[in-house]
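The block underneath contains the structure these notes are about, expressed in structure tokens.
The complex appears here minus one protein chain, its other protein chains still in place.
As written, the chain order gives the labels A, B, C, D and E, with residue 1 at the start of each chain.
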Amino acid sequence: MPISARNRMAGVVKAIEKGEVASTVKIEINKPSVITAMITKEAVDELGLKEGDKAEAVIKATEVMVSKE
Amino acid sequence: MPISARNRMAGVVKAIEKGEVASTVKIEINKPSVITAMITKEAVDELGLKEGDKAEAVIKATEVMVSKE
Amino acid sequence: MPISARNRMAGVVKAIEKGEVASTVKIEINKPSVITAMITKEAVDELGLKEGDKAEAVIKATEVMVSKE
Amino acid sequence: MPISARNRMAGVVKAIEKGEVASTVKIEINKPSVITAMITKEAVDELGLKEGDKAEAVIKATEVMVSKE
Amino acid sequence: MPISARNRMAGVVKAIEKGEVASTVKIEINKPSVITAMITKEAVDELGLKEGDKAEAVIKATEVMVSKE
Partner (left out) sequence: MPISARNRMAGVVKAIEKGEVASTVKIEINKPSVITAMITKEAVDELGLKEGDKAEAVIKATEVMVSKE
């Protein structure tokens, strides 16, 4: 099912850190570019996410800021 | 001033579409990967954003979802 | 591809209002409960969303607030 | 005081999980539909949220994505 | 009804700009500090927001970043 979120970046899970309810997942998109996501631990468990998995970072356009050099 | 947002991706502004109050800015990160941001038109105007500008997409980790292949 | 977003609610598209860059989509989940989404017009166009379509509202848990009666 | 957030869904708190700073609250909207919120533990404590409480999930329209079947 | 959002700042509406579906509302919190909100035009209309109204900016803690000087 396609989703309205404009941004998807494919990569590989490089690190997962689980807290009691929150977790961070690091996805390496292009060496050495890494995206950090903070999601629920429940989501990590339900997706069965582990290091080495192919995964995508998905981001709604309204959440993206722009910084000018 | 460094900011807590975990994710910054440098690229070049490829397209800007301005509505009356909202705008979308497309930043090409790596050919052909493009990030779409929806920000206020005011921000586009204040930053003086235009096609060809070097810019970064900045994203807070709590806004990133993970999709598993 | 499963996604980490905790919340999905299935329904039917009841109304779409398109601005120049932003759009609102109203999805009727359970009569008379309606969810309003503000997404890019580009997303509405790419998904080909129209009234009467089956669709889901998808929401990341970090975006949900709780109000107590 | 009315608020601009477009989406409110009334239900009953079914589960609360507290971490050190983050918490998840599950609100059953319509059996068996459950909304998961990740909020601060401080908010859970200040609202005095507990299982069985009547509560509402409140969501800003800009945070809602649309997925098409 | 109390809400989990950690941040409320009271002020006066100084400017409203309406697009077709999105709007910006500027609330002066403390002279000369102004908060800009992008919300749906529908919300502006339903709240009957106009310049001079007493209003509050409400922000969920997960949406706040920190920048260090």
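Going forward, contacts are C-beta pairs under 8 Å (C-beta built on N, C-alpha and C of every residue); 3 or more make two chains touch, one makes a residue touch a chain.
Computed from a predicted structure; not experimentally measured.
**Q** Given the contact rule set out at the top, which of the displayed chains would the hidden chain touch in the full complex?
**A** A, B, D, E
**Q** Which residue from A:Ile29, A:Leu49 or A:Val66 sits in contact with the chain not drawn here?
**A** Checking each option in A:Ile29, A:Leu49 or A:Val66, the one touching the absent chain turns out to be A:Val66.
**Q** For chain D, enumerate the residues touching the unshown chain of the complex.
**A** Where chain D meets the chain not shown: residues 1-5, 19-22, 40, 42, 60, 62.
**Q** Could I get the residues of chain B that touch the absent chain, sorted low to high?
**A** 1-6, 37-40, 42-44, 46-47, 56, 58, 60-62
**Q** Against the chain that's been left off, what residues of chain E make contact? List them.
**A** Those residues of chain E that touch the unshown chain are 5-10, 24-25, 27, 30, 33, 35-39, 43-44, 47-49, 53-69.
Operating definition for what follows: only the chains that are shown with their structure count from here on.
**Q** Component check with chain C excluded and positions unchanged: what groups of chains do you get?
**A** Ignoring chain C, the remaining chains still form one piece.
**Q** Please tell me whether A-D or C-D has the greater number of C-beta pairs in contact.
**A** Of the two interfaces, A-D and C-D, more C-beta pairs touch across C-D.
**Q** Compute the distance, rounded to whole Å, between the mean C-alpha positions of chain B and chain C.
**A** 22
**Q** In chain B, which residues are in touch with two or more of the other chains?
**A** 5, 19-20, 22, 24, 36, 38, 60, 62-63, 65-69
**Q** If two chains touch, include that pair; go through all of them.
**A** Contact pairs between chains: A-B, A-C, A-D, B-C, B-E, C-D, C-E, D-E.
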